[in-house]
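Apart from one protein chain that is not included, each protein chain of the complex appears where it belongs.
Up next is chain A:
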Amino acid sequence: MRVNCTVNGRPREADDVWEGESLLYVLRERLGLPGSKNACEQGECGSCTVRLDGELVCACLVAAGQAEGREVVTVEGLAELAAQRAPDAGAAGDQGRDGAQTAGLSPVQRAFVDAGAVQCGFCTPGLLVAADDLLARVPDPSDADIREALSGNLCRCTGYEKILDAVRLAAARAGETV
(Lines give C-alpha, C1' and ligand atoms only; values in the text may rest on other atoms or scores of the structure.)
Protein backbone atom coordinates (compact mmCIF):
# COMPACT_ATOMS: atom_id res chain seq x y z
CA MET A 1 0.00 0.00 0.00
CA ARG A 2 0.97 3.65 -0.28
CA VAL A 3 1.44 5.83 2.80
CA ASN A 4 1.41 9.62 2.76
CA CYS A 5 2.43 11.63 5.78
CA THR A 6 4.27 14.77 6.75
CA VAL A 7 7.75 14.11 8.07
CA ASN A 8 9.70 16.96 9.64
CA GLY A 9 7.43 19.46 7.95
CA ARG A 10 7.64 17.98 4.43
CA PRO A 11 5.01 15.85 2.72
CA ARG A 12 6.42 12.40 2.06
CA GLU A 13 5.13 9.36 0.23
CA ALA A 14 6.18 5.75 0.68
CA ASP A 15 5.23 3.08 -1.83
CA ASP A 16 4.94 -0.71 -1.62
CA VAL A 17 4.55 -0.56 2.12
CA TRP A 18 3.63 -3.93 3.62
CA GLU A 19 0.42 -3.68 5.67
CA GLY A 20 2.09 -4.98 8.83
CA GLU A 21 5.09 -2.70 8.50
CA SER A 22 6.00 -0.27 11.27
CA LEU A 23 6.42 3.47 10.93
CA LEU A 24 10.02 2.93 12.04
CA TYR A 25 10.73 0.71 9.05
CA VAL A 26 9.16 3.22 6.69
CA LEU A 27 11.23 6.07 8.13
CA ARG A 28 14.51 4.17 8.04
CA GLU A 29 14.23 1.99 4.97
CA ARG A 30 11.85 3.83 2.67
CA LEU A 31 12.29 7.51 3.47
CA GLY A 32 16.03 7.55 4.10
CA LEU A 33 15.78 8.80 7.67
CA PRO A 34 17.97 6.43 9.70
CA GLY A 35 18.16 8.74 12.73
CA SER A 36 15.46 6.84 14.60
CA LYS A 37 17.12 3.63 15.71
CA ASN A 38 15.86 0.08 15.68
CA ALA A 39 17.00 -1.90 18.69
CA CYS A 40 14.21 -3.94 20.21
CA GLU A 41 11.10 -3.55 18.03
CA GLN A 42 8.99 -4.08 21.13
CA GLY A 43 8.64 -0.69 22.73
CA GLU A 44 11.15 -1.42 25.48
CA CYS A 45 14.15 0.72 24.57
CA GLY A 46 12.80 4.00 23.20
CA SER A 47 15.55 4.37 20.61
CA CYS A 48 12.87 4.71 17.90
CA THR A 49 11.05 7.52 19.71
CA VAL A 50 9.40 10.08 17.41
CA ARG A 51 6.53 12.52 17.67
CA LEU A 52 3.29 11.51 15.99
CA ASP A 53 0.88 14.45 15.77
CA GLY A 54 2.88 15.95 18.62
CA GLU A 55 2.72 12.87 20.89
CA LEU A 56 5.81 10.98 21.95
CA VAL A 57 5.55 7.40 20.61
CA CYS A 58 7.67 4.38 19.77
CA ALA A 59 7.76 4.33 15.96
CA CYS A 60 8.30 0.56 16.07
CA LEU A 61 4.79 0.12 17.52
CA VAL A 62 2.94 2.39 15.10
CA ALA A 63 1.68 0.62 11.99
CA ALA A 64 2.73 2.55 8.91
CA GLY A 65 -0.89 2.81 7.82
CA GLN A 66 -1.74 4.52 11.10
CA ALA A 67 0.61 7.37 10.16
CA GLU A 68 -1.35 8.11 6.98
CA GLY A 69 -2.11 11.83 6.87
CA ARG A 70 -0.34 12.47 10.17
CA GLU A 71 2.65 14.57 11.15
CA VAL A 72 5.84 12.88 12.21
CA VAL A 73 8.88 14.58 13.74
CA THR A 74 12.09 12.60 13.99
CA VAL A 75 15.48 13.48 15.44
CA GLU A 76 16.41 14.80 11.98
CA GLY A 77 13.73 17.47 12.39
CA LEU A 78 14.54 18.61 15.94
CA ALA A 79 16.72 21.58 14.97
CA GLU A 80 14.09 22.89 12.60
CA LEU A 81 11.38 22.41 15.22
CA ALA A 82 13.46 24.33 17.74
CA ALA A 83 14.04 27.12 15.23
CA GLN A 84 10.29 27.38 14.65
CA ARG A 85 9.62 27.59 18.36
CA ALA A 86 12.22 30.34 18.92
CA PRO A 87 12.78 32.02 15.56
CA ASP A 88 15.30 34.52 16.98
CA ALA A 89 17.55 31.92 18.60
CA GLY A 90 18.37 30.46 15.16
CA ALA A 91 19.58 26.88 15.42
CA ALA A 92 21.85 26.94 12.42
CA GLY A 93 25.47 27.99 12.63
CA ASP A 94 25.72 28.17 16.41
CA GLN A 95 29.07 28.04 18.15
CA GLY A 96 29.53 25.18 20.57
CA ARG A 97 31.23 25.37 23.96
CA ASP A 98 34.74 25.10 22.58
CA GLY A 99 34.02 27.14 19.53
CA ALA A 100 33.49 24.06 17.39
CA GLN A 101 30.94 24.45 14.66
CA THR A 102 27.76 22.67 15.74
CA ALA A 103 25.66 23.76 12.83
CA GLY A 104 22.07 22.70 12.76
CA LEU A 105 21.81 21.44 16.31
CA SER A 106 18.81 22.17 18.48
CA PRO A 107 19.49 23.45 22.00
CA VAL A 108 18.83 19.98 23.45
CA GLN A 109 21.22 18.39 20.98
CA ARG A 110 23.88 20.96 21.80
CA ALA A 111 23.44 20.32 25.51
CA PHE A 112 23.89 16.56 24.96
CA VAL A 113 27.16 17.22 23.12
CA ASP A 114 28.39 19.71 25.70
CA ALA A 115 27.50 17.57 28.70
CA GLY A 116 29.21 14.48 27.28
CA ALA A 117 25.91 12.62 27.23
CA VAL A 118 26.72 10.76 24.00
CA GLN A 119 28.91 7.67 23.96
CA CYS A 120 28.06 5.07 21.33
CA GLY A 121 25.12 7.27 20.39
CA PHE A 122 22.63 4.52 19.67
CA CYS A 123 20.17 5.64 22.32
CA THR A 124 20.74 9.33 21.64
CA PRO A 125 18.13 10.08 18.96
CA GLY A 126 15.32 8.65 21.06
CA LEU A 127 16.52 10.41 24.19
CA LEU A 128 16.78 13.70 22.30
CA VAL A 129 13.21 13.49 21.05
CA ALA A 130 11.98 12.55 24.54
CA ALA A 131 14.02 15.30 26.25
CA ASP A 132 12.86 17.86 23.71
CA ASP A 133 9.25 16.87 24.38
CA LEU A 134 9.77 17.23 28.14
CA LEU A 135 11.35 20.68 27.87
CA ALA A 136 8.60 21.88 25.55
CA ARG A 137 6.02 20.88 28.17
CA VAL A 138 7.96 21.59 31.37
CA PRO A 139 10.59 24.31 30.86
CA ASP A 140 12.07 23.93 34.35
CA PRO A 141 11.78 20.23 35.15
CA SER A 142 12.66 18.68 38.51
CA ASP A 143 14.97 15.66 38.58
CA ALA A 144 11.91 13.50 39.16
CA ASP A 145 10.27 15.00 36.05
CA ILE A 146 13.38 14.22 34.00
CA ARG A 147 13.63 10.64 35.24
CA GLU A 148 9.97 10.05 34.58
CA ALA A 149 10.12 11.58 31.09
CA LEU A 150 13.15 9.48 30.11
CA SER A 151 11.97 6.26 31.77
CA GLY A 152 11.07 4.73 28.41
CA ASN A 153 14.58 5.17 26.98
CA LEU A 154 17.41 2.77 27.69
CA CYS A 155 21.11 3.60 27.46
CA ARG A 156 23.73 0.89 27.82
CA CYS A 157 26.76 3.22 27.93
CA THR A 158 26.46 6.37 29.99
CA GLY A 159 24.86 5.30 33.24
CA TYR A 160 22.38 8.13 32.63
CA GLU A 161 24.07 10.72 34.87
CA LYS A 162 25.42 12.77 31.96
CA ILE A 163 22.12 12.48 30.18
CA LEU A 164 20.39 13.98 33.21
CA ASP A 165 23.11 16.68 33.24
CA ALA A 166 22.41 17.43 29.59
CA VAL A 167 18.68 17.91 30.17
CA ARG A 168 19.38 20.16 33.18
CA LEU A 169 21.86 22.12 31.07
CA ALA A 170 19.39 22.58 28.23
CA ALA A 171 16.74 23.76 30.70
CA ALA A 172 19.13 26.17 32.39
CA ARG A 173 20.28 27.66 29.08
CA ALA A 174 16.70 28.10 27.92
CA GLY A 175 15.96 29.83 31.25
CA GLU A 176 18.84 32.27 30.69
CA THR A 177 17.67 33.38 27.29
CA VAL A 178 14.12 34.14 28.45
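The definition used in the following text is that a residue touches a chain if its C-beta (ideal position, glycine included) is under 8 Å from a C-beta of that chain, and two chains touch if they have at least 3 such contacts; residues count from 1.
Quick note on the criterion: contacts and distances are computed from a predicted model.
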Choices "Response regulator", "ABC transporter permease subunit", "CO/xanthine dehydrogenase FAD-binding subunit" or "Cytochrome ubiquinol oxidase subunit I" - which one is the UniProt name of the chain not shown: "CO/xanthine dehydrogenase FAD-binding subunit"
Residue, one of A:Leu105, A:Leu135 or A:Ala149, that touches the chain absent here: A:Ala149
Option touching the unshown chain, where A:Cys58, A:Ala115, A:Leu128 or A:Cys155 are the choices: A:Cys58
Interface residues of chain A (partner: the chain not displayed): 1, 18-20, 22, 41-44, 46, 49, 55-58, 60-63, 65-66, 68, 130, 148-149, 151-153
